[in-house]
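Shown here: the complex without one of its protein chains, the others still in place.
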Amino acid sequence: MLANSDPFVELDDLTFGYGSGPPVLAGLSLVFPRGKVTAIIGGSGCGKTSLLRLIGGLHAPRSGRVIIDGEDVDRRDRSGLYLLRRRMGFLLQFGALFTDLSAFENVAFPIREHARLPEAMVRDLVLMKLNAVGLRGAAGLRIADLSGGMARRIALARAIALDPDLILYDEPFAGLDLVSTGMTARLIRKLNDATGATSILVSHDVPEALGISDHVVLLASQGRVVAQGSPDALLASDDPEIRQLLHGGSDGPFRFHYPAPTMAADFGCAP
Amino acid sequence: MTAAFQVLLQVVGRTALERLRAAGHAALFSVGMLAVLPASLRHPSLVLAQVYVFGNRSLTIIAASGLAVGCVLALQMYYALLPFGAVDNLGLVVNLALVRELGPVVSGLLFAGRAGTALTAEIGLMKAGEQLVAMELMAIDPRRRLFAPRMIGGLVAMPLLAILFSAIGIVGAYLVAVPLIGIDATSFWSIMQARVDVLRDIGSGILKAAVFGAICMVVALYQGAESEPTPQGVALATTRTVVVSSLWVLCMDFFLTAVLLSAP
Partner (left out) sequence: MNAKRIEILVGGFVLSGVLGLAFLAVQAADLGRLRGGDTYALTARFDNIGGLKPRAPVRAAGVTVGRVNAIAFDGGIFQGVVTLDIDENYRFPKDTAAKIMSSGLLGDQFVGLEAGGEEANLADGAVIAQTQSAVVLENLIAQFMAGQADRAAAPANAGAFE
């Protein structure tokens, strides 16, 4: 636990599941320190993405609260929710850029919607944001013409267009080559430091995530917190669960095989 | 016997409840759409772009169909009126059929097929690509920004398309009636002019077309927004759009006709 950082985002005994299915998160309580980069790492299906979407107010929890800078995230209060979202930048997996608009127009979109600025100013802002992600020259390109890495960075530029206090990254490195991954990782760190925002990133890519974060949370199924702490502390740990999550290994406390009947039963051969 | 009967009751009951829930969901969506319509006034350029998408792009099929229907009508009505010796009324009959019924209804059905499916596919694919979620997360309501302009665009385009359908249809009928069949040109137009009322006949057609346009748009938006974010889901949604829109158009046509014709 980081003693002297006040929380920017707090999860209080959060329980959540899709529809009437089994819970994806069960009684999860977490604190995300202000102004720091926090990475959430865990196996598939441990609820990382759901967690992020709950913070963004896309779903309502079955019980518990999500608190951002002292405000409850409440889906029933539409205008309050929208006010919170204006302080948030969300980088969805694969970017979710508006395919019918150009790169420039994608980044300009939130600016035009939320601020009444003259076009010249909008243009300057957009180019500045694109410059921050290194794609000022790509402003006129159509989304279909962008590579995966470039699209992800344009989406990042769009996410930070309004200088948010909270930036959420859902698998920012997924599907990227090594070079783009490195660029994106450095961007995330740079943005956080430059703007003083709080960043939360969810990732499978352990080395990159650990390399840029101040605080790490390891999750197992149903959002059970295996461990949390600084990257160095976790890397040095001997706990088998922590080791498997951080270093891979095909089988350990997290089983390879999905629960199934015995081989004999399925294949009809002698045990 | 009673056990099987119980099971049957349960299935029927569950299905009925599910249908009721779906109907309620759709109704809420429609009402919600009406509520956000005024928001489009803040984005006139968006509405204009949508009028282009739904109106201009439908022109070809509307014009071609209007011409075809008008010509066929002239032919059919000629043979229908012949035994009564009332062939001079051909212009009038064709006009009323087009302006009151066929213009709005056929345009509505074509609109559902052309514009409705395009809209459903667009929204469905945006949903699949998480673009709708992205917009929500930017504190921008997709209903105001995306859905409302499209709905207004369709509402504006439909009556214009129906008018063009009828007008081109009448011209087509004229071309068949006078040069081809040999009906007297003067009586073709004059009987029509004497008996077709602008408010009652043309006006009712325009009103119908506007209603049909609204129906097609709401259905298309709803199906797109509710579609499963998979290729099969979007395909299913586009099919549903055509079927549901067409059925609603035909249904509302009956009610509107009854109401409009009984009015003084």
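Letters A and B mark the chains in the order given here, with residues in each chain numbered from 1 onward.
In the analysis below, a contact is a pair of C-beta atoms (placed from the backbone, for glycine too) under 8 Å apart; a residue touches a chain by one contact, two chains touch by 3 or more.
Predicted model only: the values in this text are computed from it and were never measured.
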Missing chain: touched chains present in the view: B
Touching residue (missing chain; options B:Met77, B:Ala97, B:Ala148 or B:Ile163): B:Ile163
Which of B:Gly55, B:Pro142 or B:Gly224 contacts the chain that the document leaves out: B:Gly55
Sites on subunit B contacted by the missing partner chain, in the whole complex: 45, 48-49, 51-52, 55-56, 59, 86, 91, 95, 99, 156-157, 159-161, 163-164, 166-168, 170, 189, 192-198, 201-202, 206
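Everything that follows uses one rule, which is that only the chains that are shown with their structure count from here on.
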Averaged-CA centre spacing for the pair subunit B and subunit A, given as whole angstrom: 43
List of subunit A residues in touch with subunit B within their complex: 56, 58, 82-83, 85-86, 88, 90, 92-94, 96-99, 109-110, 113-114
Touching residues on subunit B, where the partner in the complex is subunit A: 129-131, 133-134, 136-141, 145
